[in-house]
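Sharing a structure, written as structure tokens. Questions coming.
The complex appears here without one of its protein chains, the remainder shown in place.
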Amino acid sequence: MTGLSAVPDGLTTMAKALNAGLRRTLEEDPKVVIMGEDVGKLGGVFRITDGLQKDFGEARVFDTPLAEAGIIGTAVGLAIRGYRPVCEIQFDGFVFPGFDQIVNQVGRMHNRSAGAVKLPITIRIPYGGGIGAIEHHSESPEAYFTHSPGLKVVTCATPSDAYWMIRQAVADDDPVIFFEPKRRYWSKGEVAAQPGPLYRARTVRPGRDLTVLAYGPMVGVALEVAEVAADEGRDLEVIDLRSLAPLDTDAVIESVRRTGHLVIVHEAQRTNGLGAEIAARVQEAAFYSLEAPLLRVTGYDTPYPPSRLEEEWLPNVDRILDAVDRSLAY
Amino acid sequence: MTGLSAVPDGLTTMAKALNAGLRRTLEEDPKVVIMGEDVGKLGGVFRITDGLQKDFGEARVFDTPLAEAGIIGTAVGLAIRGYRPVCEIQFDGFVFPGFDQIVNQVGRMHNRSAGAVKLPITIRIPYGGGIGAIEHHSESPEAYFTHSPGLKVVTCATPSDAYWMIRQAVADDDPVIFFEPKRRYWSKGEVAAQPGPLYRARTVRPGRDLTVLAYGPMVGVALEVAEVAADEGRDLEVIDLRSLAPLDTDAVIESVRRTGHLVIVHEAQRTNGLGAEIAARVQEAAFYSLEAPLLRVTGYDTPYPPSRLEEEWLPNVDRILDAVDRSLAY
Amino acid sequence: MTEHVRAVQPEPDMVQLLTPEGERVERADYPLDITDEQIGQLYRDLVLVRRIDSEAVALQRQGELGLWASLLGQEAAQVGAGRALRSHDMCFPTYREHGVAWCRQVDPLTLLGLFRGTSVGGFDPYTHNFNMYTVIIGAQTLHAAGYAMGVVRDGAVGTGDPDRDTAVLAFFGDGASSQGDVNESFVWAAAENLPIVYVCQNNQWAISAPVATQSRVPLYQRSAGFGFPGLRIDGNDVLASLAVTRRALDDARSGQGPTLIEAFTYRMGPHTSSDDPTRYRLGSDVETWKLRDPIARVRAYLSRSAGFDAEFFAAIDEESEQLAVHVRAGCRALPDPSPESLFDHVFVELPEDLRRQRAEFADFVASVAS
Partner (left out) sequence: MTEHVRAVQPEPDMVQLLTPEGERVERADYPLDITDEQIGQLYRDLVLVRRIDSEAVALQRQGELGLWASLLGQEAAQVGAGRALRSHDMCFPTYREHGVAWCRQVDPLTLLGLFRGTSVGGFDPYTHNFNMYTVIIGAQTLHAAGYAMGVVRDGAVGTGDPDRDTAVLAFFGDGASSQGDVNESFVWAAAENLPIVYVCQNNQWAISAPVATQSRVPLYQRSAGFGFPGLRIDGNDVLASLAVTRRALDDARSGQGPTLIEAFTYRMGPHTSSDDPTRYRLGSDVETWKLRDPIARVRAYLSRSAGFDAEFFAAIDEESEQLAVHVRAGCRALPDPSPESLFDHVFVELPEDLRRQRAEFADFVASVAS
């Protein structure tokens, strides 16, 4: 395995970890191609693909015309031809022009061909709010994809997961929607020497009194909540879901059987958000263990607001603590 | 009000009721236009717009070029100009090329204009399975829309609701996604003399032992289930949700407080289907009344199958009864 | 609404190499190096393909198929294009290219599965270099462009090696020309100079919408504004279809980029078996187009100018009868998929939560059976 770049060493930003992970996939598999708007010379508007075109050439890392259906649709064709495309959607809100190709084609081609065609496509989507952006730049569209058959959906919360999960996602022979919490791009952490399993949730803080389930940008906030609650004598367990589809509810069900309380946190609009599915599954699997209703702390059922209001709209420490209090007081 | 066609008399199919309802909206408001693929001379592939172009002219009832983004996008423009467009999407699976315009434009324009622009657009979508069709013709995509802010989503289960709800939807100044259960198009019923409120669920069969919540094509099946269960001495309450967004959970919560048991039925894939949201809300609002977990009977998390397997895939009397048994035995 | 809109008319320079009366026309720009025996083989294709179609129509009427999309009238456009392909070229059809499927050696029964509801596509595209049918209008044109991008990256264009250089053939209809996906495919094909040939079968109708609903100028003109050539052929002329597609594929393989071919033809039957065309079009149009039948002209040529005798035609008729038996019996014998197969191939490997759902399903099936 000479010539392969090493796992990043020392404190690394999530952006750099993703870049290193992508670089490694390009090194390992000549069929990997990276495509999207501005991923070439510019290295992407978030610089996630920085330097990759320079090192791997324009045939493997390339700017596409400006059209998301075209990006996804041509990735399907590339995959049929045997390539392993990694598509970048520039911002969350821009995935919708490509939605038909994702839902009707990407998610079904393997099934329709009775297994003959594999579509190892990774669709990277920087998502979520909190960066002071204008409209359509702060959306959390994950639930649209978790509702769609044939798609895997994952999201990372740390540089280590970013590095390993992007490598695992690209290596997966099924299509994976890879959500990157853009406001965490510049957060730093160490990258683990070995990966964990891609499609498993992980308990990031053990606790006894109540379980907080979060993913992507909200994991950090959930951990903050646990710190504050600890000062108040409450021992919260925090789980990072990581895999949104397949949905790994084993860890959370086991946890809730112990704690009896669950607060689910995500940025996306509440109604039919992923929190709904988690609540529906957990109440079924842990019915007799529940000491309070499962509560959700989420974005409201409104369009994402102008950025001057986003802090009010997004789940934050106070809102989550409030839900923790309500659950424990039930 | 002379010159306005009357409420249909006697037994009427759902298809004819929708046709009569649309006719009436055209009569009442010169700004109503009906647009879509094949809605003109052909009267739509399901004949829902039969005769309307002949009677109201090509300026008001017209075939569009074959492109769903174009249909929705031009409807937005027509609405900005003061029209009240009714768009037909030919089959459920074909809504996705228009998805971006619906989610990013239709659902947000009123909000973005700080209330200056109203988009009284109705998007009619024949949906659901059970008609032996080929792929992309049997989908139930309602949850994609209920998760999207700024959209109202309704569905009818009877000719009477079909007639009144389409009139109310077109008259609403907000955008409404109107799901028509295509396999019920030829079912017959009387049309009520007066409408009920559009955004309210309705108890279609009172009962004491367990609540079955269904909508659209599944309401009839749920009623059958109640009949069979009655023979076994079980008294089921059946609620027709009707309004999926706004989600009217008052009736179901009140019901579950009485029965302690809820089975939710829909055709759409289970994960992140509307059933998840209903379960999440009901367990929160009726926590202490629940005698069993809320159960869902839905399509499986696979692509809609080839039609020779659709009866296995779709919720049916047996599967719902099975869930009723499991709930009551809990 | 339509007073300003010019009707879409055949262009004076529409490429035709065989007149409806069966006369060969020579064109210096599209020389066709073909023997009469080869034309006889094309005739066989046309007849057999039409037979598959008419059997499927009958099977649908008998309730053996849920639906059928007939190619009646479009045999020449499809067979000519299909026979222009080399085996290693790739082809992306819509849902009506039964004639192309035939040329790619796809068993007609495979196609029937989709319409009978025993499969959702159901074939391995690699075996025949023929992709699954695509129902979502236009979507396949982007897949074709992407595949062509892969061909370029594989260095399989412009090498001069006929076994290596590869082209992609993408079909779509006149209605599909309005879809964003098709136009985006044109953007990609032009910007990346892809080895792709588009065949737009303009059969004059998108269900009930005449082509004037989509465009007021001939569709072949669409591509020039994207930066690649387009031309119109007589879509009922199998020789024109063969010669022009062959040349366009050659151009593609040799690195000269994309071409749009508009095959001007007519959908002689309903859109599908669910459709009732009497609601929206005149029988007299159909009569006019009958005079341009794609098979009659080849038969006229073969018997009048090439000296083919009754025996030749009888042999093909006999083969057609055998094929019909295969189609009829085979269709009825198509196995129903097993219930458990619901969960097959949703993913390469079934994830844990779907495995549980499958178990739940199996339990339920067992409980009902017991």
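Each chain gets a letter, A, B and C, in the order it is written, and its residues are counted from 1.
Here is the rule we use: a residue touches a chain if its C-beta (ideal position, glycine included) is under 8 Å from a C-beta of that chain, and two chains touch if they have at least 3 such contacts.
This is a predicted model, so every value here is computed, not measured.
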Visible contact partners (per top-of-document touch definition) of the missing chain: A, B, C
Among C:Ala191, C:Ala306, C:Leu350 or C:Val365, residue touching the chain not depicted: C:Ala191
Options B:Ala75, B:Leu236 or B:Val263, residue touching the unrepresented chain: B:Ala75
Residue among A:Pro8, A:Gly43, A:Gly273 or A:Pro293 touching the omitted chain: A:Gly43
Residues in chain A touching the chain absent from view: 37-38, 40-43, 45, 58-59, 62-67, 69-70, 93-94, 96-97, 132-137, 270, 300-303, 305-310, 312-313, 318-319, 322
Residue numbers in chain B that touch the chain omitted from display: 33, 59-60, 64-65, 67, 69-70, 72-83, 85, 97, 100-101, 104-105, 108-118, 149-150, 152, 173-174, 199, 246-250
Residue ranges of chain C at the interface with the undisplayed chain: 1, 4-5, 152, 177-181, 183-184, 187, 190-193, 212-217, 221-227, 230, 255, 257
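One rule holds in what follows: only the chains that are shown with their structure count from here on.
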Chain A and chain C: spacing of chain centres that average the CA atoms, whole Å: 40
Centre-of-Cα separation between chain B and chain A, whole angstrom: 31
Overlap residues in chain C, where contacts from two or more other chains coincide: 119-121, 136, 180-181, 346, 353-354
Multi-partner residues of chain B (each touching 2 or more other chains): 69, 93, 96-97, 135-136, 301-303
